[in-house]
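We show some of the complex, not the whole, and keep each chain where it was.
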Amino acid sequence: MEKIIEISCFEHVYPDKTKIELCGIEFIVCKGEKVALLGPSGGGKTTLIKHVLGLLTPSHGEIRVFGVDPYKEYNKIKKRIGVVLQNVDEQLIGPTVLEDVMFSPLNYGHSQEESKEMALKILEQFGISDLKDKIIHYLSGGEKRKVALAGALVLHPELLVLDEPFSGLDIRSEKEFINLINQICEEMRISVVISTHNVELVSEFADTMYLISSKNRLSTKGSPREVLYMDEELKNYSLEEPTIVKLFHSLKNEGFSFETNPINVEEAVEALKK
Amino acid sequence: MSHIHIPDGILPLWLWVLGYILIGIFFIIEAFYIKKSQKQAKFSLISIMAALMLLTMSIPIPFPVPYHINLSVLTGIILGPTLAFFAIFTSNLLLVFIAHGGITVIGLNTLVIGIEASLGYYAFKFLYKKTDKIFFSAFTATFFALIISTFLTIGIVYAGTHNFSTFSNSHCSSKGVHQEKLSVHNEKHLDNEQIEQQKHNKTEEKFNIKRFLSLMFIFGLIGWILESSLTGFIVSYIKRVKPDILHKFEKEKDIEKIKNENS
Amino acid sequence: MKIADLDYYATFGNTFLHKVPVKLKLFDIAIILISALFIKNIYTLGVIYAFLLLILMFSGIPRLKTFKISLYPLIFASLFLFSVNNLTLPTALNLIFKVLCISTSFAILILTTSYIQIFKAMSGFLPDIMVNILFNTYRSLFIINNTLDNLLTTVRLRGGVSIFRPVYSLKTIGNLVGFFVIKSIETSEKMYEGLKLRGYSDKVFCSRD
């Protein structure tokens, strides 16, 4: 399968000499894959993402995105990448929703009319056409995130990068946002990289998970089902298991045995029925 | 008090148009320079400083005088002596729409405060290099810049209004007559003239520069001290918490140190 | 009155003045400005001011607030008038009317027209960098305004600043503003990063009117 992102062991040293080293295994994102980076705050997730986006360059190691070094040649690949940063507020330029979504098309040389058409189309696809004339700073947190996502996807990129997309949202909005991401990614067939510290949600969208520890070494990889049941690993990464996983661990310790490793409520009900 | 809080309608046409022309020329040159030196990225910092200047005005200062923070010298220190003009112009423009300052005086205002920011920048740079005392340098630089800009303000107001009686129509004509008389007067009529002029002086509306000066200075002095100490505290705080914002000054200082050590 | 509040009225207000095209409003302002600057007859100025007050009365925008805003320049006008020898009533009135005419019309404008609309109308004759600065300033204002609100609330809840200890209070405010400056600069850096990632190409990023 075509590899979109390839990172071999790399190291980054910040000006204040904090060293972030992400080694152990290769970090690879293939075409169409949804990858989650899970780790505690301050564990190097954002650093990794900044390298993918060419905002930082590693002291050692190599990073390839669409086959090029993003730090040196981001311009070549920037059209193929859509980004939603942690603090969406700082990424929305506005003034109105429509104009904000039109930003990228206009900057990539599309005409006013074309850009407008593209923006309207994506807003409709997102079900937020009614917001189009609203001024950005009067939107709610959840709405802002949707607009940022629309702005990132308006040019139909091949890779979507989301940094902590759920922080500050309530559970209902989180779920809504995840559903939107899942739906859109399926429709557009794009690869996704999401960084998050939310162990509860990660199983709902990721095909592959990477654990990043606060000791700043990238090393564990696997499907959510595999990784979330690695009790010891999670502890090493100072992460808590999701509630369901914890419950089944406790039940196993009490002597029960199950055939499957459930990671959500439905699976848990099935497992318990047996 | 360095803002020209002069409302529209006081300064004469030629003066404020001149202000606009000067600032316009400056901006055209500067915009060209920005484009040439690929400094477009700076617009982000410029706008944040403009927004900062606008917002910090609403911070209540616990003093019996209604005073608001200006941050013009700080803007100079952060943006440098030329880019500061853009931030100052922007904040002035936005203020006009909330009736805080006149639209005709934006040009002059930007000039005066911009000069204040530039002077502040250079004074700070010089003092910090020489003394290495951050609070002292920021305080003194601000104080110095404010004094100069206040004089500049007074000068501009004086230039615009010393023949204030042209202001309303009734006096406009009498002044004209008065000047004509003066121009044709000769030795013979001197006594007569002097008497007449004294009479006239008593009733003529005249802009009193001395009184304006003292008003500006009374209000100004309090403002200068407040603004200077605040700038001092702010810059000291930045130096402690995020010194890389003042990076350019640190470099200068280090070079100076090495020079001193060598000599 | 805070810019954020004004913007709210301008954006969500629904009076007939909100519906007047922006360019027409700016044209009207220009006419009032020119008249106020060049008319020397007190009565004419008085009539213009009365007319503006009438508009204010029946416009449906918050009257008292607008009126208060329009009075602000009088403080400085009076500073000036105090410095005039042998001031006569007509001269004083003349100046006061001029000032009030202009400030009232601007106050009405800003309560019925958002900054964005005004900037858009102006963007046609401003250089690129200035247009970017204006729109970006507008956006920044609202992002960092929240920060300032939070800071001020905190100071209040944690004891506030006191007039009786001026140096300590000033230092506290200095710290607060210092923090605010640092935070804002970081915000601007992130905003620029966001722009870059979204393909910003050193051109004007807002559609001109």
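Lettered A, B and C in written order, each chain numbered from 1.
Here is the rule we go by: contacts are C-beta pairs under 8 Å (C-beta built on N, C-alpha and C of every residue); 3 or more make two chains touch, one makes a residue touch a chain.
Values in this document were obtained by computation on a predicted structure and should not be read as measured data.
What you see is one copy per chain type; the file as a whole holds them as A x2, B x1, C x1.
Heads up, the rule we're going with is that only the chains that are shown with their structure count from here on.
Identification of common neighbours of chain A and chain B yields C. By count of C-beta pairs in contact, B-C exceeds the other of the chain pairs B-C and A-C. With centres defined as mean CA coordinates, chain B is found 49 Å away from chain A. Taking each chain's centre as the average of its CA atoms, chain B and chain C sit 19 Å apart.
Distance between chain A and chain C, defined via averaged C-alpha coordinates, is recorded as 40 Å. Of all residues in chain C, those that touch two or more other chains are 136, 139, 187, 191, 195. Among the residues of chain A, none is found touching two or more other chains. The touching residues of chain B, counted against chain C in their complex, run 5-10, 13, 27-28, 31, 34-35, 40-41, 43-48, 50-52, 54-56, 58-59, 61-64, 69, 71, 74, 78, 86-87, 89-91, 93-94, 96-104, 157, 164, 167-172, 202-209, 211-212, 215, 219, 226, 229-230, 232-238, 241-242, 245. Within the complex formed with chain A, the residues of chain C that make contact are 11, 114, 116, 135-136, 138-139, 142-143, 187, 190-191, 193-195, 197-201, 203, 205-207. Of all residues in chain A, those touching chain C in their complex are 53, 55, 78-79, 81, 83, 85, 87, 89-96, 99, 102-104, 106-108, 112, 135-138, 151-152.
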